[in-house]
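Every protein chain except one is present and positioned as in the full complex.
Chain nomenclature is as follows: A, B and C, assigned in order of appearance, with residue numbering initiated at 1 for each chain independently.
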Amino acid sequence: MIAGARAGTVSGLRRLTAAAMARDLHAIIVPGPEVARARGLDIESAGLQIAATPRHANVLLLVGPVPRELGDAVIVLYAQMMRPRAIFSLGASATPSPLPHADVTADLSQSGLLDGVTRLRSAFSRGAFRLGVSDFDAPALQIRIEYTCPMHPEVVQDQPGSCPKCGMNLVPREASASAEPHHGAEHATPPEYTCPMHPEIVQGEPGSCPKCGMNLVPREAGSADEHAQGHQDADMDHGDMGFMSMVEVTKDLPRSPDGLPMDWIEVPFGPFFPGLPGGLLLTLTLDGDGIAKARAQSLVGGSGALPASGMGAADFVEHLSASDPLAPICYRLLACRTLEAAAGQAPDEEILRGRIAAMERERIASHLGWLALFARQIGFGWLLRRAASLQLQFLHADIKQVMALSPALQALIKRLQRTPLLKSRTAGIGRMVPDTVLRGPVARATGVGDDARSRDKTCSTLGFTAVSRDRGDALARLHVRLDETRHSLALIKAAGAIVLPTPVDIGVISGKGEAAVETPRGEARLQLTLDNGRVIDARLDTPSTHHLDLVAPLLEQQELGDGLTTVASLDLSPWEVVQ
Amino acid sequence: MAVITLQTFFIALFGIAALWFGVVVFRTSSMMRSALALLFSQTALGAMFLAMQAEFLGVLQIMMMATEMSIMAIFMVMFMMDPGGLGEMDMTHQKRLSIAAGVIGALAVSGVALFAHWGPTATVAPAAAEQIRGLGTELLGRSMIIFETAGVTILTAMIAATAVAMPVLQRKKTS
Amino acid sequence: MSPDLLTALIVGAGLFGIGLYGALSQTNLVMIMMGVELILAGALVNLVAFWRFLHPESYAGQMFVLIVMTVMAVEMAVGFGVAIARFRARGSVEMEEARELKG
Partner (left out) sequence: MRIAVVLGFLFAGAYLVAVLEARLATGRLRLAAPGWAAMALLGRESVVPRQPDRLFFETAPALLLIAALLAAAVLPLAPGLFITNLATGALFVNAALAYVLVALLMAGWGPDGAYALIGGWRFLGQLIAYSMLIVMPITAVAMRAESLLTTDIVASQTGLWNILYQPLGFVLFFIAAMGVAFLPPFDLPSAEGELAGGVTSEYTGVRLAVFRLGRLVLVITLSAATVVFYLGGWLGPVLPPWAWSAVKILAVSATMLLIGHYLPRIREAHLLAWCWKLGIPLALLNIFIVGVMVLVWP
């Protein structure tokens, strides 16, 4: 019996259909397939196919507890799935309210997944159809109809009527009742800046007038519209303008640089979009298929705040390690290093080497995971499967296995460098210039050799050299990551053993510590304040926090596909974003 | 007295379909529907050509119009204020005059069609394969100049249209 | 005279009438082009009908149909070129606004 069964009596044909559904499971994964893989789950070999849209899925697969911020999004996701549908939860029993309880729960491990899929199949074949199915409803799904003018999106009201600006009939539009982050901002009028001498100069930020160089003065945005309306009324009185003038109606609309304004539509990509990391919400304003405006935000990023009473050192290590499921070892290492720096201790050389090997192994796995995500976005079926399977093998491989896997990885890299169309797909896209806010592979793709590992003594003794490319585009970022993967293999080989970082006993001390770790996405820094052995203050500085801010300006005026490639090439981890 | 044959029936059927879709073009407020109605009107015409045993022309009409009208559709959506037709705005003018002109035009032409002496009607059309061969010989024989001119015209039109539509390039400013 | 020819000619006349109405009544350049397309479609029907029922032995009739199809394509190309250019310059392809330009 499943909670999302479809209404219907159980007849012979229905039984056969239910059996078919049990064999044809399409899962939509929360928070995303990349998190599932980073946790060591091989979804596809367990017999679940990954669906691109909830409309085509019949299983909602929850990997780990759902972050509170994603709750509403998960509810919407569930509501979009077609009945019969089931919820399959791994490693957590609670589902966001008011979702029904998970139909199948299992441990967060591959064996748990396999076992869960078996139970899911039998649940489907037994309970895909039943009588007396009730509708699923939740506050997040309430649709409010509001009316807006097709030409003046700022005109929004609750009743039908005609537009006060142009007189057109207002068209109904759906508005979600749940508070969208930007909804409040729509009503507040942001100030805009205009030149006292040239009223046609209007811009969103302060500056000087391009015509006369005077400083721009702020005014309320609404006043421009009133001006426009007055102007239009004057034209209407003019007599022979007895028709609706498209020039008048459209002149306040934003213009694209190519001079052909199309209908602007605001489209959300995320938080569960197939080609982007789960938890990342990209809101694109599209002008045709070009991106006019972009906004990127992380829904799952933490604030980095600690409980008021602080946290024990060992707990803090676990806390930081769990904060980013895409790079847990690096954050564990960062926490350990910082605590050791605060305590003034240093583990012996062998442990340090082993830790570096562990970090490098995670780098390889992370880059492979990125390749799989990127392959999914650009529709490269072979790479998706190959990179994903290698990632799963590398994730917990010991030194011998790493060496055994090394030829396969080298072959993958060679093959990618020869793949036709891959170069044309990425070259020249999302070009960046060297900038101090850039970190990690993104920075090194702009020709900057900055790498936290080159400041690390142990790394240097292992023969580390930083790689860099200087084109600064998506292709360069791809190449940097491929080169790094190769170097990581060499480092692991030189280190000779893999040791997971474990916190040393620092005792009851007070003081401050600071350390940096080159995570797969770039350098992460942590400053800690300790008070009697408890962590009372932590300041985390992560690469994705900085890279996320770069998304909006980078995407503007790109074609949609190129824009998404740009975002993917940055390898953002929404989890490590500090808000 | 001529007999009403199956051919007449199909000509009339597709003709009515073409007319009906033609009317829909100007009666719907959704631009997409308008463009696709025109497409189906033209497709019905193509089917009518097939009913008139002009196989090559019919298939050609059906093929060309699918692409042409789809491109029409994107322009409709681009250049209209309200492509979905939800705002129910009136996009017409001089309505009475236009209706009068349309009706009078149609009636006058039909009158000519009715009362002119068309001479004897041919009953048998050449076979389709023969038609294609004949048309090819015509195009590359007697009418070659006309055909070539048409080809050059369409090439010129393509280039001219592209040139007109291209954005004015920003010239380098000389101080 | 054959009912086939008459039917076809009346359909042609009807399309011509509808097209004329559209070309005169619409305010948008693209819609006007649709009207013109319908007028040309009416011409097409007539040409095919004349070929089939009057002179099936002469392929000049079919050739004319091809020429009219070319004209339709040319009309589309030029029309859209002009539409884009106007839209870029004025932000509209409404014909009423073109009239404004004259004065």
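As a convention for this text, a contact is a pair of C-beta atoms (placed from the backbone, for glycine too) under 8 Å apart; a residue touches a chain by one contact, two chains touch by 3 or more.
Everything numeric here is computed off the predicted structure, so don't read it as measured data.
Asker: For the chain that's been dropped from view, list the shown partners it touches.
Answerer: Answer for the hidden chain's contacts among shown chains: A, B.
Asker: Who touches the missing chain here, A:23, A:101, A:414 or A:539?
Answerer: Per the contact definition at the top, the residue touching the missing chain is A:23.
Asker: With respect to the chain omitted from the figure, which of A:84, A:430, A:472 or A:503 is a touching residue?
Answerer: Only one listed residue reaches the unshown chain, and that is A:84.
Asker: Of the residues A:40, A:71, A:112 or A:274, which one touches the chain left out of the display?
Answerer: A:274
Asker: Footprint of the hidden chain on subunit B, which residues?
Answerer: 30, 32-33, 36, 39, 55-56, 59-60, 62-63, 66-67, 70-71, 73-74, 84, 127-129, 131-132
Asker: On subunit A, where is the contact patch with the chain that was removed from view?
Answerer: The missing chain touches subunit A at positions 6, 14, 16-18, 20-21, 23-24, 44-45, 49, 52-53, 55-56, 58, 82-84, 128, 143, 172, 174, 265, 267, 273-275, 286, 288-289, 375-383, 385, 419-422, 424-425, 559-562, 564.
Just so it is clear, only the chains that are shown with their structure count from here on.
Asker: Round to the nearest whole Å and give the separation of the Cα centres of subunit B and subunit C.
Answerer: 6
Asker: Please tell me the distance, in whole Å, between the geometric centres of subunit A and subunit C computed from their C-alpha atoms.
Answerer: Each chain reduced to its C-alpha mean, subunit A and subunit C end up 51 Å apart.
Asker: Spell out, as numbers or ranges, the residues of subunit B touching 2 or more other chains.
Answerer: 78, 93, 167 - these are the residues of subunit B that touch more than one other chain.
Asker: Touching at least two other chains at once: which residues of subunit A meet that condition?
Answerer: Those would be 243, 246, 250, 259-260.
Asker: Could you list, by residue number, the parts of subunit B that touch subunit C in their complex?
Answerer: 2, 4-5, 7-8, 11-12, 15-16, 18-19, 22-23, 25-26, 34-35, 38, 41-42, 45, 48-49, 52-54, 56-57, 60-61, 64, 68, 71-72, 75-76, 78-80, 91-95, 97-99, 101-103, 105-107, 109-110, 113-114, 118-119, 121-122, 124-126, 131, 134-135, 137-139, 142-143, 146-147, 150-151, 153-154, 157-158, 160-165, 167
Asker: Touching subunit B in the complex: which residues of subunit C?
Answerer: Contact set of subunit C toward subunit B: 1-22, 24-31, 33-35, 37-38, 41, 44-45, 48-49, 51-57, 59-60, 62-63, 65-67, 69-70, 72-74, 76-78, 80-85, 87-88, 93, 96.
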